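All protein chains of the complex are present and in place, except for one that has been dropped.
Let's turn to subunit A:
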Amino acid sequence: MEPECGAAELGRWLEAALKSRRGANVVFDILGVLQSDQEDDVLSAIHTCSRLFGALLERRELFVGHLPAEEAAMAGSGDALRKYKVWMRHRYNSCCNSLSELLGHRSFKVKELALCTLMKFVQLEGEYPLEKSKWEGNYLFPRGLLLSVVEGLIPTEGDSSLLISRFQEYLEHDDVRYHTMQAVVDLVARVTDTHQQGVPSTFWNNTFTLVSSVSLPRQQSDISNFYVKHKEMLEKWKVTQLKEHKHVFEKMWFSFLKHKLPVNLYKKVLVIMHDSILPHMSQPSLMIDFLTKAYDIGGAISLLALNGLFILIHQHNLEYPDFYRKLYSLLDPSVFHVKYRARFFHLADLFLSSSHLPAYLVAAFAKRLCRLSLTAPPEALLMVIPFICNLLRRHPACKALIHRPSVEASDMTADPYDMEEEDPAKSHALESCLWELKALQRHYHPEVAKAAMAINQALSPHEVSIAQLLELSPYEIFEKDFKKEGSGPVPLEFLQPQGLLGRRGDLAMEHFALD
């Protein structure tokens, strides 16, 4: 096979193959070019294949029905046309195989083109099915072909997120989505069976990318966008029912989640849990086990599970014992430093917004947050101080934390609050005071100090919205200070320096040397 066969050569072959059945043997040459090392050659070969088999499918020149083995079909001296069709169908299959292999090609262009071609075949096969319909109104979809596409999309090694994002446009179509979900279920089962000793994490990552990009329509009436156009879509076809879609969606997620996943993937799942998984499930309560387990793990994962749990509690009547105790135990110093801080405090605000909570509980939360704020960075402090103040506003009984005029307990020797106690009821928070806020009044950042000053006066009755403070980043704080214009001239240091370290016999001078 000559490597320098260009687009012209391929075009001639294509013409020959399409013109008469006699020239069909050039198909071997075309398929051979698919294996070429040259990227351009491969690209043009894919194009040629696409046109060739597209035309053949449209002409119905491929064998329909259960495909007999090639040798057996050729051996018999039967109908020449049938032989040709069977032979061509075999070529088509090998073309599809090599195309799905090309999905793992190193060049993205090739991958993308192969994907598009395969999807084109899927469409044409759907229109001109290669299977015989067994009964009237039998719904036929090239599942096998789609399975091979999905397999190419989630390889066990290499990141395929780019290809998946390309595939997303096909996922818009309801039938493709439906069958993709089914294919994922099959595939995950198959891969986990073959890799007994452990599935590589890249597979799970790729699977997650694909699975998370599936989004179901909200209403039954939205299901009208089909990739394979049928003359009439029958009601009884599963692919037209949203219920079935939800069912498969659920199955897909469970088949994914029942395996042991890398930790960061759990986080990712939990991040999208509340708005793209739970609403599309037919039975969201099935997630209870998963979420409660995740909530028990602790740390960032617990914080993330909180959101899904909230939806279950709020909309699906989940009774969760010791919920607040758990929430209380979630509060540790890292809560101010994790990425999901905004989300956690948004939810915590929701949970603590009820005015029916007992005062001891709210006081324990407030005190604990205060204690933690002693290690918090300024951006978190700017959010958590109003948060605490809001808690005190909602529960007037807790105002004792900042205002305790009684004289008899005037000199305590230690803070009565017990930080180690896990039960908020036994933490003695109500007997304590928020001395931490007092300390924060001397925080180096002026805004924080000002916010902490709020407890000096009686709190105003109106709550402060913390919504816009939740996402505050240190960079924003810096920018704010950067842009703030001072009134009057910039104050300057009035002591003349002697050198870099030498001015005051200062700290840096004591502990550091220039050379």
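Keep in mind that, in the parts below, a contact is a pair of C-beta atoms (placed from the backbone, for glycine too) under 8 Å apart; a residue touches a chain by one contact, two chains touch by 3 or more; residues count from 1.
Going forward, contacts and distances are computed from a predicted model.
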item	value
Identity of the absent chain, which is to be given by its UniProt protein name, from "NOP14 nucleolar protein", "UreD-domain-containing protein", "Aminotransferase class I/classII large domain-containing protein" or "39S ribosomal protein L1, mitochondrial-like"	"NOP14 nucleolar protein"
Selected from A:G158, A:G298 or A:P333 as touching the chain missing from the view	A:P333
Residue, one of A:I297, A:M412 or A:A467, that touches the chain absent here	A:M412
Positions on subunit A contacted by the hidden chain, ascending	332-334, 336-337, 371, 373-378, 381, 401-406, 409-415, 433-436, 438-440, 442-446, 449, 455-458, 473-475, 477-478, 481-482, 484-515
